[in-house]
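What follows is a structure written as structure tokens; I'll ask about it next.
Only a portion of the chains appears, each positioned as in the full assembly.
Note that the chains take the letters A, B and C in the order they are written out, and that residue 1 is the start of every chain.
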Amino acid sequence: MTVSIAHRSRHGHGRTRSRLWSLPALVVITFTVLIPVCVLAFEVVEPGALRSALTRSSVVDAIRFSVWQALCSTVATLFIGTVMAWILARYEFRGRRFAAVIVTVPFVLPTVVVASAFLALLPAAIERSFTSILLAHVFFNISVVIRLVTPLWSVVDPDLMAAARTLGASPMQIVTRLLLPVARPAVTVAGSLVFVMTFTSYGIVRILGGPGLNTVEVEIYRRAVLFGDVSGAAALAIAQTLAVISVIAFITRRPTRELHRLGAQRRPAPRWALGTVSFVVVLVLAPLVAMSLRSMYVDGRVTTSGWSNLVGSPSPLMSNIDMPSVIIRSAGFALIAAAIAVPIGIAAAIGLAQRSGPLVRAILNIPVATSAVVVGFGILITYDTTPFDIRSAWWLIPMIHAVVALPFVVRTALPVVQSIPQGLRDAAAVLGATPLRRWWTIDAPLLHPAFATGLGLSMALSLGEFGATSFLTRRDSQTLPIVIDQLLGRAGETAFTTAMAASTGLMLLTALIVVTFDSSLRT
Amino acid sequence: SSSSVDATRITLVAYDSFILPEDAFSAFTESTGISVDIALSGDAGELAAKASLTSGNPEGDVLWGVDNSLLSRLTEADVFDPYVSTAAPIVPSLIEAAQGTVTPVDYGYVCVNYDIETLQRLGVAPPSTLEDLIRPEYRGMLVVPNAMTSSPGLAFVLATTVAFGQDWQQYWQQLVDNDLALSDGWTDAYYTRFSRHGGDRPLVVSYSTSPPAEVLFADPPLEQGAPAPTGVAAETCFEQIEFAGVMRGTDRPEAARLLVDYLISRPFQELLPENLFVYPANSEAVLPESFMRYTKSVLDPWRMTPEDIASQRVGVLEEWARITGS
Amino acid sequence: MSLHVESICVEIDGVTILDSVSLDVPTGSTVAVVGPSGVGKSTLLRVIAGIIEPTSGSISIDGVDISSLPVHERTVAMVFQNDQLFPHLDVSHNIAFGLDVTRPLMMRLVSSRRVRREWSKERKDRVTEMLDLVGLSGFEDRDTGSLSGGEAKRVALARALAPAPSVLLLDEPLTGLDRELHDRLMHDLGRILEKTGTTTVLVTHDVAEAKYLADRVEQLRACVHDPVPESP
């Protein structure tokens, strides 16, 4: 048989083994997303539903708007995100970690909350416009780009850049001809994830978009919930998922090159870098600060009622909300979700790194691209017979959180897995390390940043997840975002300040978790 | 599998904002020996969509919170085992709307609310009718939640269709010309656009019970006897009735009926006003002090039967979306 | 242990790299493999180590066919042409790697304090000894990224020698060192190989080195293949 250098030392088992690596992730996604959506398609979708949906002018407008705003948002996010990633990967400065944490926080806050804070800050001229959607999308998704690209750029051998520079490449050319191509897989993956996230954007578009600006996702929700047209909604949702998935499957094919990480020490940050970081951090911080201030100020007056409600002095508002247990539950769900998502996600990344069929890649992307409502409906009608009636099992929620986080874990880990030189594993093997030891002594330490990022990201995603959590039936299982939503549904100043206090609490909890678990931010 | 059914536990499915004191069901458990699990999920619209999809194989035994704008959809989907509880006296007009399949549990009104202080400052008298809203002095003052995505928004549109009949579209055109603002949902309208909470619009579509909530949750607390900071335009109100029903396919029909009976019992009904901000359906339930003082009685709200809502809603919404460009 | 390589063929991406190569290394002896750049010397070593599977042919140690043994079960150590030091480990951990990974798991878990202390002393002594050998005393805690080219090469050599393997594959282990150091290391290496009776395959371009260290010099000849190799 033929041995290819790229796949050597796998003794010909590469194929089957890589399938095994991806198997847990595939199984989980299949059972929680694929099967339910298929069942929905067969049981509910009527023939011609898609055609009739596609002929509505509102749907056509929504498609056009979705594509256009997603493209613009993706380009803007990629631009700012890669610059930030570069600075965070290569330069050392005071507050680096703080900056890294701050840009992560928006990604996981409930959109309702931050969108309102955003609204309060935006100048009236661009309030509820295309521009405001764009800004909010950048704000929310910038961390996806930063998280995916930073690990890769921090392992580029500085001498490789030196080599390019001695050949006359200007700093700009270093970026365009060396760094971007080397990180291209991560950049395209980040870009495609941002594209999906913004294409299917729901909360932001609803709140910041104003009349006339709707995405397909909003249209799906309307059909399903408002018009009771589950058939049309499901048809539209499935079409959207298929379209989006096939687009990304195409862009993200290239593997990352092996990179060496020879003491990639961070250099002191130059002025432009400090300036850029400060600018972005201020931009991201502004709505967050506005939100926390709003929890303490009413008409320029300081109040503590929001916070004291949270901490639990009994009040009619919080009569049935036991805040400490809500927080413990949220944190517990986050832990469980991470415990599921990180191992199977990293395993899937290892499988993908060895060889990846387009089908496997596409399936691993499905959770990002499928609307929560449709998955919810699917689960509802699929798992409805004893003993498989899991519709209101408590673990369904952390499970779904894990599935939501899974594509992000896979995507952050994959470039890192691919950048580990195969030669190192060979060297370890020659010294007598069994495959397990090899994994433990070479892969695991080098994958450490990927683990850490995956852990922080999936916990944060679980903490902030609202759409699916709210839709699934829960007994006694409010999470923080749900409580915030409940509070926001009431009139009265205290209700609002309490909601803002809870949001600030969620933000702090997220930051705390990211700081604690994502040790990749530390060094 | 009925032998394995645990008749001492029963599940009540409700929307997310169904927040009641911890001990709200302890009286029921004490007298019947049945404990109640509360299962929350989504908003009222999502709840209804899920219920109709799982018709016959429900997620719980009793459903709380389908309203008159959604009831027909559910009865058509055969979601309920018909049961209208007679365990307690119910406001008669509500019973009519129940179509003989469910039990009315509470009601309320969607009305235009106004910010008293801001209107005073502007020297404008509060509006009281729908017609007032298109008058020039209220130009640029009203914010309405999007009817396509929020239930108070939809209720307000329905009110106008009842009030103006054929001419409702023309009315909306005039509202738009009068610089109406649309926002995404009630939260967005109330907390970011309404002038009481830092926005720039003194008129907002909200509930008739928002003023007592403003008092109860004022910060700092209002002085004893001070008036509510917001008021309600009494002739703009649309009636919303919420129902509870026994779900078809339940394994515990008797227990479910007992629970529905409990839901309209006086002690339980008297919890509703200050927790869910609705009026009790039980005609003997006593309103709390805050309601007595701060809610205006709505004498003649706009009403629509569930059947009419069901038949007109999609058409109205599409027409409305066209006019308002949303 | 005697090493026997029998008509190995290797094809990569459809290009024949090795065409029926045979090699015999009697127990304790050293064979030098020489040949022009790109002829397949490193490939041969990789095949022996088990990193590349040959298209055909067999490899045996002491007459036992090891072709189907995975890499880590062949008692073979190797110095790679481009070092392949572990970037996340310092110099001492790189050198002790072979000792660490072959230490039985049971021993690490259940052994007494004393046994463990003894082991760790032994390990430390071995590292010191190896560093002394390659002239890098005091480099224990150095980051591999900060080593000079020649220093890295020497750490790679120390890493391969540390577990005292019975078969040693050396891919240009002394290339890129200054004359003086080269000669000293060559003598020391020769002494060690002889003393421990290690069966060694040495790839080198230095004829004098080959002559000094090896009992026999084998010329690897280019196989007749498509003169213009093309990537897929």
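The rule is simple: contacts are C-beta pairs under 8 Å (C-beta built on N, C-alpha and C of every residue); 3 or more make two chains touch, one makes a residue touch a chain.
All figures in this text were calculated on a predicted structure; none of them were measured in a lab.
One representative per chain kind is drawn in place, while the complete complex holds these chains as A x1, B x1, C x2.
Rule of thumb we're sticking to: only the chains that are shown with their structure count from here on.
Between the Cα centres of chain B and chain C there is a gap of 79 Å. Averaging Cα coordinates per chain places chain A and chain C 45 Å apart.
Averaged Cα coordinates give chain A a centre that lies 35 Å from the centre of chain B. Of all residues in chain A, none touches two or more other chains. Along chain C, no residue makes contact with two or more other chains. On chain A, the positions that touch chain C within their shared complex are 1-5, 8-9, 11-12, 260-264, 421, 423-424, 426-435, 437-438, 441-442, 445-446.
Per the touch definition, chain B reaches chain A in the complex via residues 1, 11, 13, 16-17, 19-22, 24, 37-43, 45-46, 48-50, 52-54, 57, 59-60, 73, 146, 148-149, 154, 182-188, 190-192, 197-198, 206-207, 209-210, 213-220, 274-275, 277, 313-314, 317, 321, 324-326.
By the touch criterion given at the top, residues 44, 58, 112, 116, 119-120, 206-207, 209-212, 214, 218, 221-222, 224-228, 230, 298-299, 303, 305-306, 316-317, 319-321, 373, 376-377, 380-381, 384-386, 391-392, 470-476, 478, 482, 485-486, 488-497 of chain A touch chain B in their complex.
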